[in-house]
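Sharing a structure, written as structure tokens. Questions coming.
All protein chains but one are shown at their positions in the complex.
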């Protein structure tokens, strides 16, 4: 059991061959990619469209994407067990609001219930045009509130 | 409709933010990664364990992995439409045996039924220890036969 | 010796640990990444600024990047020898104009003079805003002409 207070969004992920290196196990930085993709999946599952959070809208329709960007200002990861091609992992997301303009999500990875790795991504809201710090956009505040409301009370 | 004669294994894939580049759309070589991961998923779905095909077994148990490796000797991709973060794609796999020691899989990607990209991966069986060409391992022959048997007759 | 008629831009590349997979050798799709990065390096060496070709200019200065984008519409690769961590490769670029709006670059990889792999990237010019086909931008025409002028006549 890897969930704790504040946990929500349990997803799954399978280690793929291209995630490994010549030591035969997952190459470390792939875990950070998995964290970000798990965050995207959690947004999707809570009904937040990718276009509401991420730039990349169709330039033909004159839409430069959301006015607020959420770049990562800090990340970390800890690796406890080697992860092998074909391993099926559980990924548990625990989001946390830090202040009006930033939040972080911790990601606990387990295999057959045994903790194997952790990741952390910290985001700060900025105005996409000026890159000046700003408040979290409403869509993110909503996602955070839903996360807290659904969290295991511990 | 993107399926044709010989098609089987219809999977799905969502474009993630890290798959894009500063042009706002999928960075081209990610598609080749998706193809390989779709192949791994099709093996999994047909009951083939990753450890039966891919090296990376636990060295502590003295298992150096399968005796036959299936490296890619050729790949190609064609890109017809820009793919954006959040796009939900259908991926259709069409495997084909080329000779006793090689096979290829073509991957047709569609969005809302419209073809957007194609990929092709060609594999050749080699003895893992000597890297000499050899016959396809039985597990792969089984997967290919299952694919052909389940294929849309066109 | 891997150069032939039309070749120019000889670069080098070292295989890194993260480029390998659990089979102990380069994971196939990394080669396509290397091709694109070699193209970027060749532009740089011929005095073409990245900002003149690639989007990603600073949004704070109101510059949406070049008006013409050069997306890849086709790519392929052939793999003849396994590539291992630490291998030092020579990369030979051979650009070719296809028509007024497209060009391709072939990339020959060698180790100690022995050919080990090939890649091909085909680009088509489009207006960045509308994504409609257009002519190659002058900066690319200049790079192509310089390439042809410097090529080994064979």
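By letter and in written order, the chains are A, B and C; residue numbering begins at 1 in each of them.
Operating definition for what follows: contacts are C-beta pairs under 8 Å (C-beta built on N, C-alpha and C of every residue); 3 or more make two chains touch, one makes a residue touch a chain.
Worth saying up front: this structure is predicted, and the values here are computed from it rather than measured.
Contact with the chain not shown here comes from a single listed residue; of C:25, C:125 or C:140, that residue is C:25.
Mapped onto chain C, the footprint of the missing chain covers residues 14, 16-18, 20, 24-25, 33, 36-37, 40-41, 44, 49-51, 54-59, 84-86. Take chain A: the residues that touch the chain left off the picture are 22-25, 28-29, 32-33, 36, 54-56, 65, 69, 71-80, 82, 121, 128, 131. As for the chain not pictured, it touches chain B at residues 17-18, 20-25, 27, 29, 59-60, 84-85, 128-131.
One rule holds in what follows: only the chains that are shown with their structure count from here on.
The central chain of the assembly on a C-alpha centroid basis is B. Chain A and chain C, compared by their mean Cα positions, are separated by 32 Å.
Averaged Cα coordinates give chain A a centre that lies 27 Å from the centre of chain B. The mean-CA centres of chain B and chain C are about 25 angstrom from one another, to the nearest whole unit. Each of the following residues of chain C touches two or more other chains: 22-25, 29, 128, 131.
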